[in-house]
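A protein chain is absent from this complex, but the other protein chains hold their places.
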Amino acid sequence: MVGREVSESCVDSMIIEMVSSYCDRFCSAKPELAARRIEAIGYQVGLQLSERYTMERPRFSDHLEAIKFICKDFWSELFKKQIDNLKTNHRGTFVLQDNRFRWLTRMSIDPSETNANTSDDPSVATTESKSAQSASMHLYFPCGIIRGALTNLGIPCAVSADMSNLPACSFVVRIKA
Amino acid sequence: MQFFGGSDISPSPPVATGSGSNGHMMYVFNRNGICLLYREWNRPLRTLSSQQDHKLMFGLLFSLKSFTAKMDPTSVDKGNLGVPQLPGQGCSFHSFRTNTFKLSFMESPSGIKIILVTNPKTGDLRESLKYIYNLYVEYVVKNPLYSPGTPIKCELFNTSLDQYVKNLA
Partner (left out) sequence: MAPLAPRTGDAVFANVERVNAELFTLTYGAIVRQLLTDLEEVEEVNKQLDQMGYNIGIRLIDEFLAKSNVSRCVDFKETADVIAKVGLKMFLGVTASVTNWDVDGTSCSLVLEDNPLVDFVELPDTCQGLYYCNILSGVIRGALEMVSMKTEVTWVRDMLRGDDAYELRLKLLKQVPEEYPYKDDE
């Protein structure tokens, strides 16, 4: 079923603006607080989306099945593709890797900063970490979405992400015992 | 290369160096006259500081647009020479050619100006400039880390731009 659609830019630009509003205006002096708020917005979205997408579906029998649902159906609804690789340590930690995560495909970090790493100038180092920090701010929203979706399926967890290999992104889900 | 005066302009155009590369340099200005990007592929001679260079280029476009609108034989409604216009108002030019280079220009109604300086033998680049404007939209405007109005430092944009300009005929 193809429901209503809007242009991808509507969603992308709204998320970009939400992240920068929280980072630069509402919580400019407190990046941790901005991160928490952005994550909370994602959580809310994940909760509601997961509710909608599982309405006519039997309950999942175990954690792995629920995680597979996130990797396949849920991800496809949002990004028109599945998670590319799923790993687990069988003790409650799952790594979901998307080799081309849609929200990162256009993210490009200042090329001059890659060289700035070797500089002794402390002000350069600050800009570098600042740019890396603002890049990572964009990951709290999708992390929140995953946490919200799993929470709705009865699985409390913590979610973090790594994007050291743009545009790939790995989400690490740690299920709370 | 100089835009005004100067006695050292060679009588025949320099042979383009590099493998079939026609692009010399490119500028992107926004509506406030801020140079968002200057990219250079082949410019053997620099006579000005980059700041003066950008200012001269912006001034040239500004005057030329005002001039072409004033000269327009098809329109009655023309402002005075040098009086600012709305982007998209009046007629404008899209390229000019000297014996050593060709300058192609496009301006969006939002005041984004893209200037591409190439080998004088290059053909009509209007579609190419539109394509570059689309690259700007995809890789600059949509880059979550880019703040509008600031200098462009996007690797994805630079890479795709270099690639595209390299293959310009």
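Order as written gives the chain letters A and B; numbering starts at 1 within each chain.
Definition applied: a residue touches a chain if its C-beta (ideal position, glycine included) is under 8 Å from a C-beta of that chain, and two chains touch if they have at least 3 such contacts.
Fair warning: this is a prediction, and the values are worked out from it, not measured in the lab.
Peer 1: Tell me, which residues in chain A touch the chain that this view leaves out?
Peer 2: 3-11, 13-18, 20-21, 25-26, 37, 40-42, 44-45, 48-49, 52, 77-78, 80
Peer 1: Just the residue numbers, please: which parts of chain B touch the chain that's not shown?
Peer 2: Per the touch rule, chain B residues meeting the hidden chain are 31-34, 55, 58-59, 62, 83-89, 108-112, 124, 126, 130, 133-134, 136-137, 141-142, 148.
By our rule, only the chains that are shown with their structure count from here on.
Peer 1: Whole-Å distance, chain A centre to chain B centre, using C-alpha means?
Peer 2: The answer is 39 Å.
Peer 1: Okay, in this complex, where on chain A does chain B touch?
Peer 2: Residue positions touching the partner: 9, 12-13, 15-16, 19-20, 103, 106-112, 131, 134-135, 138.
Peer 1: In the complex, go through chain B and note every residue touching chain A.
Peer 2: It comes out as residues 138-139, 142-145, 147, 153-158.
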